[in-house]
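For this view, one protein chain was removed and the others were kept in their places.
The first chain written gets the first letter, and so on, giving A and B; residue counts start at 1 in each chain.
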Amino acid sequence: MTIGLGKDLLGLETLSREQIQLILDTAEPFKEISERAIKKVPTLRGATIVNLFFEASTRTRVSFEFAEKRLSADAVNVAASGSSVAKGETLVDTARNLEAMRIDMVVIRHGASGAARFLADRIDSTVINAGDGMHEHPTQGLLDMLTLRDRFKKLDGLKVCVCGDVLHSRVARSNIWGLTKMGAEVAVCGPRSLLPNAIAEMGVTVFDRIEAAIEWADALNVLRLQLERMQAGYIPSLREYNRVFGVTRERLERAPKEVLILHPGPMNRGVEIDSDVADGPFSVILDQVTNGVAVRMAVLYLLSGGKAELAEAAKGGA
Amino acid sequence: MAAPQSTLLDARAIERTLRRMADEIIELNEGTDDLVIVGIQRRGVQLAARIVSNIFDRETVKVHSGALDITLYRDDLQTVGPRPVVGPTVIPVDVEGKRVVIVDDVLYTGRTIRAALDELADFGRPKRIALAVLVDRGGRELPIQPDVVGKVVAVPNGYRVDVLVRELDERDAVVLAPSGAGS
Partner (left out) sequence: MTRVLLRGGRVVDPSQRLDSVSDVLIADGRIEACGPRIGNDASAPDIQTIDCKGLVVSPGFIDVHCHLREPGREDVETIASGARAAAAGGFTAICAMPNTDPVTDNQAAVGFIIRQASLANAARVYPIGAVSVRQRGESLAEFGEMVAAGAVAVSDDGKPVASAHLMRTALEYARTFGIPVADHCEEPTLAHGGTMNEGIVSARLGLKGIPSEAEEIMAIRDILLARRTGGHVHLCHMSTRGSVELIRWGKDRGINVTAEVCPHHISLTEESIGNYDTNAKMNPPLRTQDDVDALRDAVRDGTIDVIATDHAPHHYDEKEREFADAPNGIVGFETALAVNITWLVKSGIIDVPTLVEKMSTAPAKIFHLPGGTLRKGGVGDVTVFDPVAERVIDPKRFLTKGRNTPYGGRTLAGLVHYTIVGGRIVHKMTG
């Protein structure tokens, strides 16, 4: 039975376990391509993909660009600014203009939750969500799961704690949906002012103290804490955040077992995570980056067309 | 009701054929120097492993081997419907200047081999690439010919030829079956 992904990848909440499994399994062979001397396969040759980024992001955009180019697609970067209200051309018009130039896929990052879905409902091209507001960042969730699976050989029953500003984090949400679908046990840890009020209804355990989270977890996914949160009154200071919630070497050493450390980047060294942890033996942060390209190649590959009705015509032939 | 199948080669016949093919490869290569046997996913990989073993029996040399998945290089990806699963590609040696022998189970239109040649080119520039197939069923759509052939099979209309290997299919056999009787 072949499982499809549909037209778009908008989030992990709406994917089934089988679909997530398919993406992770498909990412495996793509890892190898990045290890070759010629890091290219002709699979998406001639496909036009637009990276429509409304929020600055070097890391994710470059990762997608590598994925697109390694599949031989033509990648075009569009750095659009701001929201529909402020900056002139609406999101719909931007997309329709691009579509009129006959593009195959749009990878969109936008500051508004729901922006990827908004776009996907209005254009025929495939839409891949590279992060929409506080809603989801599915490829990040997928590469986090791939990294965990590489180390632990499975996700079922794995104990993963997402640490930090869950309230404002799309990475946290994608992790929560994806991991629970795959059978992992998910927890969150952070100041209550940075956890959604309805967190208990999201199927996760809540740890108020990082020490308890470390003792319980097989792996920690440490989120970046943004300066704005302090200014908006959610926490008193970054200094206190580090003292109370920081993932430090001392805290990890007191853990009963080795705890794997993930971070979506970019890191605030000395705030949510100390340097000796980020660069230490339990950190898989760089593996996440490598896996990111493979996962994105897998997603592009799986979404890039192939119409079922033509499959009949293509039977046979080796 | 079970589809009528006929067995063209049974396990013993395959064994003999693979021994002969290994001998021909050694002869073609004038020895085992710089030889790299690369099997095409999926069943070409198992056949390649047996050929490597046969070569060892003859020459007491374990030649290098690898596996190639050509899914990403197919020329019909737009039309095959939901994405075919991509298997692993492992080329453990630098192919630059080597003599590569591609091994596949059935040679038909030649498109798989074309894809394999394109993919190999991305790994380097072998000195020579040869092709060894267990079954040649004719019907070429591209100018591609095997150097070493196990058996030439004429496949009537409405039929297909399948190679079964015990590692994946519980037995070794080359069978002729009506097409549409499952892949």
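One rule holds in what follows: a residue touches a chain if its C-beta (ideal position, glycine included) is under 8 Å from a C-beta of that chain, and two chains touch if they have at least 3 such contacts.
What you see is a predicted model; the values in this text were computed from it and never measured.
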| item | value |
| --- | --- |
| Visible contact partners (per top-of-document touch definition) of the missing chain | A |
| Selected residue (touches chain absent from view) among A:K31, A:R70 or A:H110 | A:H110 |
| From A:A37, A:M101 or A:A198, residue that would touch the chain that is not displayed | A:A198 |
| Of A:L9, A:A73, A:L98 or A:M134, the one touching the omitted chain in the full complex | A:M134 |
| Residue of A:E13, A:E28, A:E99 or A:E211 in touch with the missing chain, whole complex considered | A:E13 |
| Option from A:I49, A:L91 or A:V247 whose C-beta touches the chain left out | A:L91 |
| Chain A residues touching the omitted chain (full complex) | 13, 83-85, 90-92, 110, 112-115, 117-118, 121, 132-136, 170, 173, 196-199, 201-202 |
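Assume only the chains that are shown with their structure count from here on.
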| item | value |
| --- | --- |
| Whole-Å gap between the CA centroids of chain A and chain B | 39 |
| Interfacial residue positions of chain A with respect to chain B in the complex | 2-4, 25-26, 28-30, 32-33, 36-38, 40-43, 71, 301-302, 304-311, 313-318 |
| In the complex, chain B residues that touch chain A | 69, 72-73, 76-83, 85-90, 104, 106-109, 111-112, 118-119, 122-124, 141, 160, 179 |
